[in-house]
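Here the complex is missing a single protein chain, while all its other protein chains stay put.
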Amino acid sequence: MNEWLMLLLGTALVNNVVLVKFLGLCPFMGVSRKIDSAVGMGLATTFVLVLASALTWALEHWLLVPLGMGYLRILSFILVIAATVQFVEMVIKKSAPDLYKALGIYLPLITTNCAVLGIALLNAGEGSGFVQSVLYGLGSALGFTMAMVLFAGLRERLALTAVPAAFAGAPIGFVTAGLLSLAFMGFAGLTNH
Amino acid sequence: MSTVLSSPHAVGARSVGAVMGLVLLALAPATVAGFWRFGWPAVYLWLVTILSCVIAEALCARVRGVSAARLVHDGSAILTGWLLAMSLPPWAPWWIGVVGSAFAIVVTKHLFGGLGQNLFNPAMAARVMLLISFPVEMTQWLLPAPEALPGFVDALAITFGPGVPDAMSSASLLGHVKTEATKGILLDQSIVGHYSATGFSVGARQGSLGETSALLLLAGGVFLVAKGVIGLRIPLAFLAGVAVPAAIASAVSPDHYLGPVAHLLSGGVMLAAFFIATDYVTSSSTPVGQWIFGLGCGLLTWIIRTWGAYPEGIAFAVMLMNACAPLIDRYTRPRIFGRKRDGRSLDPAETAKARAR
Amino acid sequence: MLIAVASVALIGGFCGVALGVAARRFHVEPDSMVAEIEALMPGSQCGQCGYPGCSGAAAAIASGEAPVTCCPPGGKALALVLAEKLGVTVDTSGMVDEGPKIAGVTEELCIGCTKCYKTCPTDAVIGAVKQVHAVIRDACTGCAKCEHACPTGAITLSPVAPTIQTWVWPKPQSQTTSRPAQPAGAAA
């Protein structure tokens, strides 16, 4: 139990997928202008990540490994992730049209979110068990959501300040992300106990 | 200047410059104590840091086309430099101060638009950057020994020359406890000779330039509260955030966890609680938010100190809570008079019923 | 080889079926954005946007062809509403609402040709053949169509002077916090 908690904490804070591993920066920069859409993106990614972690684990252990087709890993993982994303897109379009509009192109782009594929591949590479895989995915996704929401809060405030013209928009966004990443360094070593 | 001027036609508050001046005044006693303990190198470092902050501020103002005199006049650059100097090892080489100042003023402040626009506390961001980039220089603590300090000229060699002689540096209490703990040595043995509450409160310990004298910092903080410059919420919450978990942990397992008093007196807790976390710009501005902000700072500080890789977590904790501040503000807006918390207007019928009860 | 092809085909087929079912389950009617936008437009068909009437402009805005700021009579207010509707960000600071304007007839020049009367989208010009025309203040939208139609230059648009009832506080001018106000070259 304690080990699993540490796994969650470790993936969410210490090895935060965005701020420490620098994966999934595309939606992190793209959909963080408003807190509401950041929360939506975070939840969508969480759903995809957890589901993809479970599905890819099944794929890896029941199909790819028994048949000795490790070389098909990336291909088949992307296929599964793409289908999951497509499914999420449909659900969101039906249930939250505003969010759908706000997420725009970044929703289908979860497919190519390197965080999703990255976590799946890391899981496969480390040969983790099923629960571990799912927790790994969940923790990463929570970390991603947290980073997104924090960053969106900062950017909402940034939008109201007088940033010099040369740095307005994406440049100051990256500077902010850098400083946030600096702050997250403080969590280093938290799970070594 | 438009000719049409809106009400009010009276002004009642002290200006930004006056506020900054009061904060500097409150910092002075602890700083002087630090000078006395650590000698001329500390004075040099302090001067270099403040000077480079002011120069960086003036340069930024020039580049941005704002009147430099006006910007420097508000005193915020001096305060940033001062606070950064307070949080540096007293005998750190001059370039640490310069690099830190440049980072604080240029990257964390002026890229965001200058005073009031920055998202992170400049001094703390600079300290974190220095700690990660120059871990050796940033962890050379020396035992304060007023009687064996270098002279005016010798000190120049320490600040601007090759650096601190190895023999004089040692670990701070928090660093020492952390190292000993990894060796499996229990707290009651490792702490011997390293900690005494009275010594710590007057500043007889290793640490940054300005953080050693907890009592003087406390006095400065009380002065600011009395003057109405800062509120009580953030400092109290910060101290509680450190002390409460420390008290619980040390009660459960005194062999592994430092007690609340040691936590409060060591490191930069007093400095941070009264002077750094209370920074207007980067803290929360709603009443409830300020409690949350302070508590968060304190709690994160204790967590990082206790379980993290770094012996001192204040700078990280403050930066992390800076990042949370916009969210905290958003979700802790005060109730509007005549409205419920959710923003709907009060219903007189309901109010009447409540009164009848 | 065969196994690989078969298994990938199997995965693909499975996903395809699942998505097909989901598509039916979560079907959404396409929204009639053009109609919604047209409902928001002023509807005076003045043509200042360069499109034939408001419905043309609405279609262009919906497809992203025209900016939300293209409607001068709608002004900032409309631009903001449209931006909200379309979920785009809009910078209205560059848009100068020149304040309302109103058409006026110079009686000496008017020849009573009724051209303005025919072209006015809101029937704000009254008059008959060979008689001096007049403008109904409340109905005039300041679209300037009549100004262009008048053969003798008798119609001119003039700004409506503010009264105590319509006067509003101007935006405060701040020296230090205004957005990109740096002199040229300073930003670089």
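Per-chain numbering from 1; labels A, B and C assigned in written order.
Here is the rule we use: a contact is a pair of C-beta atoms (placed from the backbone, for glycine too) under 8 Å apart; a residue touches a chain by one contact, two chains touch by 3 or more.
Note that in this section contacts and distances are computed from a predicted model.
One chain of the assembly is not displayed; among "Membrane bound protein complex subunit mbxF", "(2Fe-2S)-binding protein", "Ion-translocating oxidoreductase complex subunit C" or "Monovalent cation/H+ antiporter complex subunit F", its UniProt protein name is "Ion-translocating oxidoreductase complex subunit C".
Considering the intact complex, the chain excluded from display touches A, B, C. Shown as candidates are B:Val11, B:Val136 or B:Val252; the residue that touches the absent chain is B:Val11.
From the options B:Pro29, B:Gly116 or B:Pro150, the residue with contact to the unseen chain in the full assembly is B:Gly116. From the options C:Ile37, C:Ala58, C:Leu82 or C:Ala124, the residue with contact to the unseen chain in the full assembly is C:Ala124. Residues of chain A in contact with the chain left out of this view: 159-162.
Taking the whole complex into account, chain C touches the unshown chain at residues 42-45, 73-78, 80, 92-93, 120-124, 138-139, 141, 162-164, 166-172, 174-177. The chain not displayed touches chain B at residues 3-16, 18-19, 74, 76, 113-117, 231, 280-283, 285-287, 290, 329, 333-339, 343, 345-348, 351-352, 355.
Everything below uses one rule, namely that only the chains that are shown with their structure count from here on.
Comparing the chain pairs A-B and A-C, the larger number of C-beta pairs in contact belongs to A-B.
If you average the CA atoms of chain B and of chain C, the two centres end up 52 Å from each other.
Rounded to a whole number, the gap between the C-alpha centres of chain A and chain C is 39 angstrom. Residue positions of chain B with contacts to 2 or more other chains are 64. Annotation for chain C: residues touching 2 or more other chains are 182.
Only residues 3-4, 7-8, 11-12, 15, 18-19, 22-23, 26-28, 31, 87, 89, 177-180, 182, 187-188 of chain C touch chain A when the two sit together in their complex.
In the complex of the two chains, the chain B residues touching chain A come out as 64, 107-108, 110-114, 116-117, 119-120, 125, 128-129, 132, 300, 303-304, 307-310, 313, 315-317, 319-320, 322-327, 330.
The touching residues of chain A, when paired with chain B in their complex, are 35, 149-150, 153-154, 156-158, 161-164, 167, 172, 175-176, 179-180, 182-190, 192-193.
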